[in-house]
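Working notes, beginning with the structure itself.
All protein chains but one are shown in place.
For subunit A:
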Amino acid sequence: MNFDDTPQEAEFRSLARAWIGANAPKQYEEELRKSSLGRTVLKNADILEVAKAWQKKKADAGWACLHWPKEYGGRGSSPIERVIWQQEEGPFGLLSRMFIIGHGMCGPTMMAFAREEHKRSYLPPLASGEKVWCQLFSEPAGGSDVAGLRTRAEKDGDDWVINGQKIWTSGAHYSDYGILLTRTDPTVPKHKGLTMFFLDMKSPGVEVRPIKQASGASDFNEVYFTNVRIPDHQRLGEVGDGWNVSLTTLMNERSAIGAAVSTGFPELFEYCSGLMLDDGPAIEDRAVRSKLANWAVKASGLKYTSMRAISALSKGERPGPENSIGKLVAGSMIQDVATYALDLQGASGVVSGEDAELAGRFQAMLLRAPGTRVEGGTDEIMRNIIAERVLGLPGDIRVDKDVPFNKIPTKGRG
């Protein structure tokens, strides 16, 4: 049992460290480090521009999309090298979050299902951050139940004509391309009538409307399709095989191993270490200590669970469904930590933003936290994954599984 790199890993780490040390945009380091919870915003710069510049620099030097093949703009690295890179990239890695959907999900799906000439023309600019991609899956009628989607694609000559609406699309407002899951046959059971495409987000008939979130920010969008035409050669996979294609995409979503999960705990511990309560220092209060200790062991438990996963990667094992616990635990923890930090502030905890203590850091965390528990799979879906795929319990009963899609009731009683 040890925390040492193998000689090859150590060599890779020192190369990565040297290059990052010489090239990273250090003027933003402090700001990025402090904005590790929820939203990353730069005060005096457009974060998308900064992110694109950093990504381009990485791509030019061969450090972009490490695990992708070289011919598509990657480095052909092993999974463990990717983890080492993330560790070394530190707060600058937050910039890559602008591309996480494209690099983590759209790219791999293109690699698995697109034509070779499309891969060669679309993937390198995706890797280098010059083009941004989004993923158009969720719909008002299909969030956790992705296969319940209603956006129609109908064949018209060599094209498909798309009508419908997507929702919760991260980054659609600055994306150049997207991968799109549609329904091409409503007369068969829901998983069997889906087909996947990629499309130019500037196509006529695509309308992106940012959604204002509970936090006040707008990271997500609704996307409307009105008679949008997509040529058949931009289809990914067979007609009717969209569900399997989308599973490839979603499997690739499990890419966060090694990236530090935000729990809010280090921030809370630091805060309590300096905070004075009516009866003395917060850190000496029995109730505060008990709360902190309970969160401390969750945070360290997550950290070392992730290290065990990295060790497995280092031995060439593949990450499994047990890695769902990171988001499940961190999601509700961050919410509880934020609530508690405000409770310690008493009545003044209600003040937010620049007027609040620590520039409203915990208030911002509180308002962003509900999203963490929903995006990429709700707590309930995560628990189902653990129960079914780790513990081997029966799947949920799905009454609509064998019913033709157009016969599934769309509303509850009344």
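Simple rule for what comes next: a residue touches a chain if its C-beta (ideal position, glycine included) is under 8 Å from a C-beta of that chain, and two chains touch if they have at least 3 such contacts; residues count from 1.
The rule we apply is simple: contacts and distances are computed from a predicted model.
K.L.:
Pick, from "Branched-chain amino acid transport system substrate-binding protein", "Flagellar basal-body rod protein FlgC", "Acyl-CoA/acyl-ACP dehydrogenase" or "DsrH family protein", the protein name that UniProt gives for the chain of this complex that is not shown.
P.N.:
Looking only at the record, the undisplayed chain corresponds to "Acyl-CoA/acyl-ACP dehydrogenase".
K.L.:
In the complete assembly, which of A:Val297, A:Val350 or A:Ile408 touches the absent chain?
P.N.:
A:Val297
K.L.:
Of A:Leu194, A:Ile325, A:Ala341 or A:Met365, which one is in contact with the hidden chain?
P.N.:
Hidden-chain contact among the options goes to A:Ile325.
K.L.:
By the contact definition given up top, give the residues of subunit A that touch the hidden chain.
P.N.:
Here the touching residues of subunit A are 1-5, 9, 269, 273, 283, 286, 289-290, 292-294, 296-298, 300-305, 307-308, 310-312, 314-315, 322, 325, 328-329, 380, 382-384, 386-388, 390-397.
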